[in-house]
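The block underneath contains the structure these notes are about, expressed in structure tokens.
Yeah, one chain of the complex is gone here, protein chain that is, but the others are all in their spots.
Read from first to last, the chains carry the letters A, B and C; within each, the first residue is number 1.
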Amino acid sequence: MGVPAVAMVTSAFDELATSTAFKKGMPGLRVSFTPHPITGRTTEESNEYLKGNDPVSGKPMLTEIVAGLQAKLAEQDKQAGEIKREERPRFLAEDTADNLQQMFQDNMWTDGLPVILPTEEKVKAMLKGTSHKADEIVGEMRPSGPHEAWKYTVEMVATNAVMAGAKPEYLPVILAIASTGQTSLVSSTSSFARMAVINGPIRDEIQMNSSIGALGPFNQANAAIGRAWTLVSKNLGGSGTPGSTYLGSTGNPLNYGNMTFPEAEENLPEGWNPLHVQKGFKKEENVVSILSGWSFNTIAWFSPLPQQDVIKNWLTHFFSFGTGSATIIVDPIVAVELKNNGFATKEQFAAYLMEKSANPGWLYWSTHEEEYKKAKEGVEPFASYLKLGETAEVPVSRYVRRQPPPGAPAAPAGMPPRNPIEVIAVGGGTNTYWSGGDFSYVSGASIDKWK
Amino acid sequence: MGVPAVAMVTSAFDELATSTAFKKGMPGLRVSFTPHPITGRTTEESNEYLKGNDPVSGKPMLTEIVAGLQAKLAEQDKQAGEIKREERPRFLAEDTADNLQQMFQDNMWTDGLPVILPTEEKVKAMLKGTSHKADEIVGEMRPSGPHEAWKYTVEMVATNAVMAGAKPEYLPVILAIASTGQTSLVSSTSSFARMAVINGPIRDEIQMNSSIGALGPFNQANAAIGRAWTLVSKNLGGSGTPGSTYLGSTGNPLNYGNMTFPEAEENLPEGWNPLHVQKGFKKEENVVSILSGWSFNTIAWFSPLPQQDVIKNWLTHFFSFGTGSATIIVDPIVAVELKNNGFATKEQFAAYLMEKSANPGWLYWSTHEEEYKKAKEGVEPFASYLKLGETAEVPVSRYVRRQPPPGAPAAPAGMPPRNPIEVIAVGGGTNTYWSGGDFSYVSGASIDKWK
Amino acid sequence: MKFVIRWLVGAFVIASVVWAGMVAAADGKIKVLNPRGIMPAIKQIPMAERPDTLDGKTIYIVDTKFANTKPFVNALRDNLAAAYPKTNWVGVDKVGGYMQDDPNLWAEIKAKGHGAIVLLGH
Partner (left out) sequence: MKFVIRWLVGAFVIASVVWAGMVAAADGKIKVLNPRGIMPAIKQIPMAERPDTLDGKTIYIVDTKFANTKPFVNALRDNLAAAYPKTNWVGVDKVGGYMQDDPNLWAEIKAKGHGAIVLLGH
């Protein structure tokens, strides 16, 4: 900024502030810490915080802030130039298999589970899964917008693919995911989840499961590709160290498998396009689509209503708390029922959901009590909304109905995406069930490009 | 039954019907298959099915049913006695590590991810984690009520613990989970998820993570214990073969890690008891609690309302579609806020949620349109409910407020549980977030017993 | 010379032993424990003898009451009755949900019926 500055950060972000200041080239940055959290504190509570001590340094907070703005700098604080990073040898120091397994765990290079150790022989065998050169740069990835990006080569992705338990024929899918630059472990204090949907003939060639149990731990390709994304995110994308490059307060259990599954394309009703075709790819192309969200509900609820109304009713209520994004995952037999009920395409069904799931007054006001109070006090636009009555829709724009053009750069990690409702079919048809969550489309990448 | 019988099953359950008939001792059972699904079919659609062929045998359906009831039995259909099962040698045939890894995959003895191969040396080292004898029977487990139960010894559990990547000091936790007889892969056409919450000092002794990212893939103990449950369920509990012992149509992504985490006990506000103490165990005991549900929502939603009202409002809407069960997972800083807002115990907060989240008329009628129609037609009790008005609560009993006494046998897998709302604290306090889902308490088991 | 020969013989013996060890290492096979549990024995149940004809017999159609399957169950009864009018087709509901046993119903079928069609799944 060019002027003396002090950063004020709550004590929960102790590690984050220190490591970020280093990575941004200002290791001597003056930081004052407050007790955590400051969100939702009253003026009285805030005064108490400010009259107390920095919980990290133990010094009185106000004095520390003023000292940070006027105290003489140390010599090293005035330096420019490059700060050296740790070296990156191609091989690790030799050790026994058991010691290496534990070392990968202790360094947080895994998801907490054992890996296949990436010997040169195994990585070479993995690289047979692609025609690309081992030293070609695949992309760069960061935990979220403000973090630094790391780069990685085809060999580095192959190394993590070996670790995840992938077969060489899965490598193009994993390279395609890595090429999007999307981490599966977004660093936000909210605990993000990600989803990877695979379309095209490669689904069968590598024997992925789009039938019974497709979302669960029942198939090597589904599981290993999903897990490879986690390892790529940690080891190549600089993500996933709790407290510095991962801040999700509780964490998200969906990050274990990253919801990686193939769409049940062949069981879609006629006229319903697979996800990649909806996004502008050709049907015979192999494509991975990345989606981002937080929550996953699997609905086993019988109702005499037609499925479109059950889903619509659920969505209306889900939206009263969500981000306004939604992805509906339907069993193929539900898709067929929806088709039979008059929805000729996925897009028609999505449009129906978008139109009909807008919040009626009674639902809007019951989940937005503060706005209700303002409306009663005559504050606009809430007062006008209230005049519309209990059953009319509150005209809050939930969707930006435009879609990013094909090939447009993906939204940065952690940005709330604004996309239409996605509809994806998967499952074995053992029952007319469906799932829904607040996932939205982030980007798609060609798998064929990485063959 | 003692009379000629024909089973009619939809074709989606082809494998299930065949394997179940075998396991129940009637391999020659006459089965006719209908097209799938029969749920939600009209009379016209049903007539069309019945005038067609059995989609499995290709024979006309009605003729086949009648033949099954009157055609002469084959000699083997009249036999009694024992049917031989495959043998169970203690060791597998020797092979290379790579071949064994792939064999475990191909036999579905893993979750799709690589395992640590359970050599005698590694299993012996694992067994040092318990004082129990290797050949002691730990329990029995089945995929769901109607399935056969398999039994397993301490050594068999240790073998699967090695495979999952566990350390010997985790073994008592894994044995305690196995001792409950609860599979993590419930076989139902709905896709169940399970949760394992660990309480007591062992959480720190084995370095589990109850802080930032606790629910995600960031800790060896959390991850390996959760995964061991999957392997135990598959290999010792006879669960998890899609189409025969697993029928969840889409599968549940939460099954990868089985939501296995320690409660952040030390950060609970004073007066808030840890989960195991609520269930009748002593605070210093080490206990694992099993919960069952389907859906998980992580809520990152700011509101000027106090947290109890945000959670209550969300729950009201969630309940309009759910099972009536709920577990709320709060960050410890949310727990402190709730305490400061007047909830002296978890139970007080749960009671508040139970009382206030009952469906008001407008919500009930908007999610139960069929009942609404009946109410308008004067059908009771709906007509009386409707007279209560839009804002009054519809008196549908959602909760059975009694709790199973300590030591009572757990409900069988797949049974919809009826329990009070559970409140569990976990997370690193980086933000005032919370999660909610339709999980309910199934049973608890002592870990110390298996030390 | 004797010493030298002994030494060489010794070396040869070592070579043999080491060679054998190396074959095992190159072969690289390892032995691991069986990860699977103990399956119960299966008691085979003899199936009931079939009558020569269903004419004049009573056959129960047992609805195990999976959700929204009533139209199909009724259609099954009506289609059978139309195709085989000499048989008495009786539709019955099993008590409780699909997980619950109904011994009274099985006893009734045994006493009054000559066969049963049991609907499972949806």
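We adopt the following convention: a contact is a pair of C-beta atoms (placed from the backbone, for glycine too) under 8 Å apart; a residue touches a chain by one contact, two chains touch by 3 or more.
Nothing here was measured: the structure is a model prediction, and the numbers come from that model.
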| item | value |
| --- | --- |
| Residues of subunit A in contact with the chain not shown | 1-10, 12-13, 17, 22-29, 34, 37-43, 45-47, 49-51, 62, 65-66, 69-73, 77-83, 85-86, 88-92, 94-97, 100, 104, 109, 117-120, 123, 141, 145-146, 148-153, 155-156, 159-160, 163, 189, 231, 235-238, 412, 414-415 |
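Just so we're on the same page, only the chains that are shown with their structure count from here on.
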| item | value |
| --- | --- |
| Maximum centroid distance from subunit C, chain identifier (CA atoms) | A |
| Centrality ranking, top chain (CA atoms only) | B |
| Geometric centre distance via CA averages, subunit C-subunit A, whole Å | 41 |
| Inter-chain centre distance, subunit A versus subunit B - centres from mean C-alpha coordinates, in Å | 25 |
| Subunit A residues counted as touching two or more neighbouring chains | 302, 304, 431 |
| Touching two or more other chains - residue numbers and ranges from subunit C | 67-68, 122 |
